[in-house]
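For this depiction, one protein chain was excluded, whereas all remaining protein chains were kept in their positions.
And now, chain A:
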Amino acid sequence: MTVLAALNGYYGRLADRGEVPPFGYSTERIAHIIVLSPDGEPVEILPWQSLSGKKSEPRPTAVPQSFKRPGTTPRSFFLWDNGKFVLGLGVDKVTRQRVAHPANHAAFQELHRRLLAGTEDAGLAALLRFLDGWSADRFDACGFTDAMLDQNFMFMLDGDRNDRGEPRFLHDRTAARRIWERAVAEGAGEEGICLVTGARQPIARLHPAIKGVMDAQSSGASIVSFNNDAFTSYGKEQGLNAPVSEAAAFGYGAALNALLARGSGNRLVIGDATTVFWADTSGGEESAQRAEVLFHDLLSPPAAEDADEAQAIRNALLPVSQGRPVREIAPELDERTRFYVLGLSPNIARLSVRFWLEDSFAAIAERVGRHWEDLRIDPAPWRTAPAVWMLLRETAPLGKTENIAPQLAGEVMRAILTGGRYPRSLLAAVIIRMRAGDPVNGVKAAICRACLNRDSRLGTKKTEEIPVSLNRDEANPAYRLGRLFAVLEGAQRAALGDVNASIRDRYFGAASATPASVFPMLLRNSNHHLAVLRKGDKPRLGGWFEGEIGQILGGLDSGFPRSLRIEDQGRFAIGYYHQRYSGKAAASTEQAVATEQTVSED
């Protein structure tokens, strides 16, 4: 299915839950209900409020759609509006006096007399009688107050309530809906085939603004837009370049805006890609919601407050990393639930689709598990499972999210979700960070391992899998050199303690890229470090280092390579990490926990 068609389908699901207004309607903040008797007398004025925080506010309600009102000729909304239109009265901002607005009231009367002419519906007839009988001098007698005038009014027929006892407004009456549908259709533009539904319908000229994508304009940006003449084809204008019906455009816009709303639970911000995801309801609404929550946890595992909670989260997600079927994690979830993931990035006033994925939830969970498996390294640098933003942060200078290369986040997400290769730039970016002097930590080593593993599994040239933990028999020269470098650094630290610039600070980059130019010198210097150890109070440690160097050099058959390719630089980092931190699981995890706590997602 296409992006827009899937979003339009999700709109149907939201409409079933009553969370989005139907086509031709919009959610507006309405403050008061004017209750009309059948002969058009205003019986009472009911407040229509919702409590947000401490004060009560006009309540958002689905009403016939509003529109922008530029210019001087007043235009009225249908079956609702503010006091100037409904009653012909407003309050002057400066003098705080009640002022008449006859032109606005005339527009309100004209619209309703025209659209409601000949109606047989009791409620709509009551409104017409109300318009006939209304005059400004009845204001106080009917129970209106000046404070109401700036706010929006809507109407209901006295005693008109639905089964649940909730008021049914005039615009909710079937007759009113029918009239409004006809009015909307009359105002619509040219007809054509709709790319989303395939039906002949009026085509939308302008598409809805999408709000909530990170770093896009706050007033909203468009997915479908033709804002330069180079973008149009065959002399077609605006929306006619990509015929989408008004109804489908409204539907996908409403659905996407609902997904992107803050706190929707269907949105993840990773790097520059804002990701939304949703499930279809083939397995039921509950199963769909469960899948959405689980997906969020998979890509951004919740931060654990303490060790117990971390263990609980780990246990919950463990089956995923072991590649076990989804029903073991969430038995109530229908595995066939179709799942949609859409990654969007801003390009000023436009949005670009970074990735689009549609698959069964079981398949997606399996791929996330494979991603974790590729990342596995000992000692583990994280307590639960790595969030994607945490991986990407390791590629950015100063560890800042805004420094992550554009495109990278989207490509990494695509690789995780499709099971394809990680982008080449991911490995390169991590290696650049290490050569620039960033600490060679477990997260970076894990990324190197994941990139290399996946390449060897998916590539034509099958190579052996990179070991998870220290492998003393691994023959790969780059891996061995990484280990050697860690041993030499260890010897220096043991002999001299903390120094201003250790050999790692000084030579890591050179050693991993051009070993032949650095290692002979490092080995010469290490003789001095070993001598210090032997003559000092740690002769046994010195002996251990010597033995380790011998073991590593013994496995290097033909001297030091002149240069290492980028993949081998990755192996170098993994070897270094394994040797440096083997047997220090506790210490390294402590360190990881510390970093996890200092950083929180945006």
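Simple rule for what comes next: a contact is a pair of C-beta atoms (placed from the backbone, for glycine too) under 8 Å apart; a residue touches a chain by one contact, two chains touch by 3 or more; residues count from 1.
As a working rule, contacts and distances are computed from a predicted model.
Undergrad: Just by its UniProt name, which of "VWFA domain-containing protein", "Peptidase U62, modulator of DNA gyrase", "pre-crRNA processing endonuclease" or "Carbon-monoxide dehydrogenase small subunit" is the chain not shown in this complex?
TA: "pre-crRNA processing endonuclease"
Undergrad: Using the document's definition of touch, tell me which of A:Ser26, A:Asn104, A:Ser225 or A:Ser512 contacts the absent chain.
TA: Checking the options A:Ser26, A:Asn104, A:Ser225 or A:Ser512, the one contacting the hidden chain is A:Ser225.
Undergrad: Among A:Gly410, A:Pro467, A:Gly542 or A:Gly575, which residue is in touch with the absent chain?
TA: A:Gly410
Undergrad: Of the residues A:Phe355, A:Phe508 or A:Tyr577, which one touches the chain left out of the display?
TA: Only one listed residue reaches the unshown chain, and that is A:Phe355.
Undergrad: Considering the complete complex, identify which of A:Asn152, A:Asn266 or A:Ser345 is in touch with the unshown chain.
TA: Looking across A:Asn152, A:Asn266 or A:Ser345, the contact with the absent chain belongs to A:Ser345.
Undergrad: Go through chain A and note every residue touching the omitted chain.
TA: Touch set of chain A with respect to the missing chain: 1-5, 192-193, 195-196, 198, 200, 223-231, 233-236, 241-244, 345, 347, 350-356, 363, 406-407, 410-411, 414, 418, 420.
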